[in-house]
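Missing here: one protein chain of the complex. Every other protein chain is in place.
Per-chain numbering from 1; labels A and B assigned in written order.
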Amino acid sequence: MNLALVIVIQVLYAMASLVIISAGLAVIFGIMKVINLAHGEFMMLGAYATIGAIRLGLSLWVAMFVIAPIAVGLVGVVLERLVIRRLYGRMVDTMLATWGLSLLLVGVVTSIAGNTTAGVSAPLGSFSIGTYSLSGYTPVIIAVAVALALVIRWVLMRTQLGLIARGTMQNPDMANALGISPSLVYSVTFAVGAALSGLAGGLLAPITGVVPTMGAAFVAKAFITVIGGGPAILAGLVSASALFGAINQLATFVTTPVFGEVALLVAAIVMLRLLPQGITGRFFKGSL
Amino acid sequence: MSAALSFGIGIALLLGLPGVLDDYTLIQITIYAVMSILGVSLGFIWGFGGILCFGQAAFFGLGSYTYAIAVMNMGDSTMPFLLAIAVPAVFAMILGYVIFYGRLSDVYMGVITLTVTLILFNLINSTAGPEWKIGSAALGGFNGIPAIPTLNVPGQPDNVLSPKGLFDLTFVCLLVVYLGLRMLISSKIGRVIVAAKENEQRVLLLGYDARAYKLFSFTLGGAIAGLAGCLFANWGAFTSPTIFGLAQSAQIIIWVIVGGLGTLVGPIVGCVAIQWLTMQIGTQQIFNSNLVLGAILVVFVLLVPRGIVPSLGSLAEWTYGRLRRRKASSSMPAARAGAAPAMAAAEEST
Partner (left out) sequence: MDRRSFIKASGVTLAGAVAPMFPLAAMAADQLLVGSILDLSGGLDIYGKPMADCMTLAVEEQNAAGGLLGKQLKLASYDPQSSMQLYAQFAQQAALKDKAAVVMGGITSASREVIRPVLDRYKTLYFYNTQYEGGVCDRNTFCTGVTPGQTVAKLIPFAMNKWGKKVYVLAADYNYGQITSQWVKKFVLENGGSVASIDFFPLDVTNFGSTISKIEAAKPDMIVSALVGGSHISFYRQWAAAGMTKKIPLASTTFAGGNEHIVLSPAECDGFLVSYNYFQNLDTPENKAFKARFYKRFGNDYPNITELAMGTYQGFKLWAEGVKKAGSVDRMKVIKALESGISIDAPSGKVTLDPATHHCVLNVSIAEVKNKQLDIIKTFPQQKPSDTSAVCNLIKNPRDNQQYVIKA
C-alpha cells in the first residue's frame, strides 16, 4: 500500500518534471516554430542565477521564482535581438544558430564560473510514508507544474497578450494587417520562453549537479516531449508530459533508469508513428 | 566533363599525397576523409533527398560496432567489412519504412531519427558488464570496444593495412562515394529523388511513388554512413557509444550546413574545416573550446548562411562575371544578359 503511494507520487513527479523542463520550449516552438537548441543552456543559466542570488543573500524561493526567470528572460531578449531575429522562417539556420549559442553559453559560463561551484540543497527536508522517506521538495515540484499549466492557460485565454500571441501564431500576416507587429510578439514570446526555461533551471538546481554542461541531459527530452505533444501548446505539453513521464517512471521502477529512458524514447517513436502530427494533432484538436 | 576532372584530381591527390606527407599527416587526413564520407551521406539525403535526419550518427555507429563485433568473431575482415555496410542499410530500410510509409514529415521525422540514435546510445552505453557479449566480442558499454583488428587483404588475415594502406582505401572510398552519388543524381532515379524533395505532390501526380524513392535514398545514406563507421573503427582501432550521441549527430549536421546544403563537396569542406578547427582549439588554453566553436557557428550562420561552397561559388561567379563584363564592356547588352542566366543555371546544378 505504502509502496503504491510512493510509486504514484514518483510518477506524478516525473510528469511534473517533464512539464516544467519542456514549458519554455513548448512556448517558443508552438508560437514561433523556432527549434531552440539552447534550451538546456537557458535552464543552466537559470540554475546559476539562482545560486548566485542565494549567495547574495536572497531566499531560495525569491531566487527561483523571481531572479532566475527575469535574468534568463533578459538574456533571451538580448539573444533574440542579436541573433534569432534575423533568422525567422529559416528553421535550419535557427537550429544551427541556437546550437552555436548553446556552445557559446557553456563556454562563457565555464570561463566565468569555473567548473567547481557550490550548489544549493533542497529545502523542506523530508517526510515519510510508512517506511519510505521522500523529499519534501517532490510535492513542491508537482504543485509548481500544475500552477504553471494553469498560469499559461490563463495568460493565453484571458489576457490581451495571450490573444495577440494566439492570433499571431495562427496567422501572422493577418495579425500584421490588423496592426500587430509580429516581430514584437516574437520578441516577447522568446523572452517568456527563455524565462520559463530559467525557472525550470532554478527549480532543478537543488536536486541536480549544477555544472556548465548540465543542459545537455534535458534538451533531448524536452524536444521530444514538445514535438510529441503536437501543435497545441498547453494541451500538447500536458498530454505528452503525462504520457512520457508515466512510461518513463514506471519502466524505471520495474527495471533501471536506463531502460526507463529507453522506454520513453520507444514510446515517443511508437506514438509518432500512430499520430504523425503529435498527440494534439488528433485528440484535443482546436484546444489551446 | 566535370566528373572526370574531379576524378582526375582525386586520383592525383591519392597518388601524390602519401609521397609528400609524413605518416602523421596521412593519419590525420584519413580521419578527415572518413568523416567526410559520413558528411556526404547526410549531405546527399538532406540536400538532394530532402530528408532531415537528426540521427545519421546511428548508422555510423552501427557500422563501426558491426565491424568490430564481426571481425573479432570471424578473424578475416572481408565479411565484416561487407556486414558493416549491410547492417546499417537494413536498419535504415526498416526505419525508413516506418517513417516514409507513415507519412511523417520534416520536424517529426527529425525527432524520430533523433530518438532512434538516443535509444541506441542509451542501450549500448549500458552494456559495460561482462555479461554483454556477442560471440567473443564484449560490448563494453561506455568503454567501447578497444583494440579492434584492422582490415586485412581479403583472404590473408595476417596481412593488415598499414597507415598508408588505410589512407588509400579511405580516399578511394571517398572518391567512389562522391562520384557514385554524382552519377546517381544526374541519372533518372536521381532526378526523381530531387524532384520529390522539391515538390512531393507533383511527383506523385506524375505517377512516381515518392515514398519508395525516399526509402531508397535513406537506405543508401545509411549504407554510406555504415561504411564510414567501419573505416572509423579501423582508423582508431576503437569504437565507443559516444558515436551514437547527440553531439556526434549535431556535428554532422553542422558540417553539412557550414559546408553548404545542396552540394556534395560542401559537406567535405565543412567536415574538414570544423574537424581541423576543433583540434586546433584543443591545443591552446586561452579560450574555452566551447566558446570559440559556438561563436564561430553563430557568426557563420549570420554572415555566411548558405555555407562555404555555395558562397565561394557565388564569389567566384561574381568575380568571373565582373571580369567578363569588363572585357565585354564595349559589346552589346545582349551578351551580358545572355551571360547572367547561363551562369545562374550552372551555379544551381553544383
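The rule is simple: a residue touches a chain if its C-beta (ideal position, glycine included) is under 8 Å from a C-beta of that chain, and two chains touch if they have at least 3 such contacts.
If you're wondering where the values come from, they're calculated on a predicted model, not measured in any experiment.
*Asks:* Would you mind listing the shown chains in contact with the chain that isn't displayed?
*Replies:* For the complete complex, the undisplayed chain touches A, B.
*Asks:* Quick one: which of B:Ser41, B:Ser77 or B:Ser126 touches the chain that's been left out?
*Replies:* Only one listed residue reaches the unshown chain, and that is B:Ser126.
*Asks:* Which of these touches the unseen chain: A:Ser22, A:Thr225 or A:Gln249?
*Replies:* Missing-chain contact among the listed residues: A:Gln249.
*Asks:* Considering the entire assembly, which residues of subunit A contact the chain that has been omitted?
*Replies:* 3, 6, 10, 13-14, 17, 107, 110, 114-122, 125-126, 131-138, 206-211, 213-214, 216-217, 249, 252-253, 256-258, 260
*Asks:* What subunit B residues would touch the chain not displayed?
*Replies:* 1-2, 5-6, 9, 13, 17, 21-25, 27-29, 31-32, 122, 125-126, 128-130, 140-144, 146-147, 235-238, 240, 242, 247, 265, 268-269, 272, 276, 278-283, 285, 288-290, 309, 312-313, 316-317, 346-347, 350
FYI, only the chains that are shown with their structure count from here on.
*Asks:* So how far apart, in whole Å, are subunit A and subunit B when each is placed at the average of its C-alpha atoms?
*Replies:* 33
*Asks:* For the complex, which residues does subunit A have touching subunit B?
*Replies:* 35, 37, 83, 86-87, 90-93, 95-97, 99-108, 110-111, 216, 219-220, 223-224, 227-228, 256, 258-259, 261-262, 265-266, 268-269, 272-273, 276-278
*Asks:* What part of subunit B is in contact with subunit A in the complex they form?
*Replies:* 52, 98, 102-105, 107-108, 111-112, 114-116, 118-119, 122-123, 125-126, 246-247, 250, 253-254, 257, 261, 287-298, 300-302, 305
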